[in-house]
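Next up is a structure, given as structure tokens.
Left out: one protein chain. Kept in place: all the others.
Right after this comes chain A.
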């Protein structure tokens, strides 16, 4: 039994190392392209296609005003930009907040009964006549140059959707600081997946599409409560090109407490697993390129391997703590420990610690590149410390629930 566990651990570590190495090779291949993008994208934009931004809202009274203002504040010709807000049956004062923009020439307001985010988006899509259309969740805000950094990508007629870089808006709690770092890593990952033509999410905050995509492939589906993930997979399945503009920054309000974070992540993981099942024919299918051959299988297996590695680490620490407790109960505190009694013999020098260290070093390199990509410079902030100290211990919580709910076909809640 112990041999099988060790073998699983070796396999999990090999896969995660392989993935990290693969991403870093990709980075080395495209780093010049990234530098050029950072320098030139968004400058001297010559063509301004018409754009509609849909803002679906459900009980977003605290943030929706700021969200709409951030869109109105975009550095983009006013006559080329319009906003459709859709209230999806809010029970708070969201409608009152929306009515403040009633007379604004760029804003239109739609009201409907609650039916889920995808229904709100589809209602708005019926009214869209612009060249490009995007969505901005009502808890997110855009940088004024975000659209200018996205639109030039559409000069390439084969590109059907462009995703932005998402950052955490004004972190305050420990978990928000932790997510800020996690999102930086996400920025690196998205940019690499973009180069691999393997993006599998067109995130709710400010992914922009050619409007014809929805005419050709249909509107949003429920997508197991992750309509943005389902839409991206549908695009990929139909060989529609999605790219990422890492310089287009969007800020989102990250969950403050553990409960909200847990619910959000359960929904994301559950959504990924169930959409992956729906789009299973893409797995290991060369027709779909890197996303089919490698990215979807590795993203799925990484859920299980992370669960296994994290559980092993938690279990290992737990049994060490129990041993220390037993020792304390038996003989009390051992005050004799000092640096002079330190013996290297008792440091674990097995294969797994060395592999873990290698994997952590590669992860730190990617984190460094992600922060550099997101912030332009790297500073050692408290978020990095929180991320390294806490993240591994909380991830198993939502992975377990999402896997459990998928296996036993249990429904999960949005909030």
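One rule holds for everything that comes next: contacts are C-beta pairs under 8 Å (C-beta built on N, C-alpha and C of every residue); 3 or more make two chains touch, one makes a residue touch a chain; residues count from 1.
Here is the rule we go by: contacts and distances are computed from a predicted model.
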| item | value |
| --- | --- |
| Omitted chain, identified by the protein name its UniProt record gives, among "Protoheme IX farnesyltransferase", "Thioredoxin-like fold domain-containing protein", "NADH dehydrogenase subunit L" or "Sugar ABC transporter permease" | "Thioredoxin-like fold domain-containing protein" |
| Per the touch definition above, residue among A:78, A:327 or A:382 touching the missing chain | A:327 |
| Which of A:89, A:115, A:289 or A:396 contacts the chain that the document leaves out | A:289 |
| Hidden-chain contact residue, picked from the options A:17, A:45 or A:378 | A:17 |
| Residue numbers in chain A that touch the chain omitted from display | 2, 6, 14, 17-18, 21-22, 25-26, 29, 286, 289-290, 293-294, 323, 326-327, 330-331, 334, 336, 345-346, 348-351, 353-355, 358 |
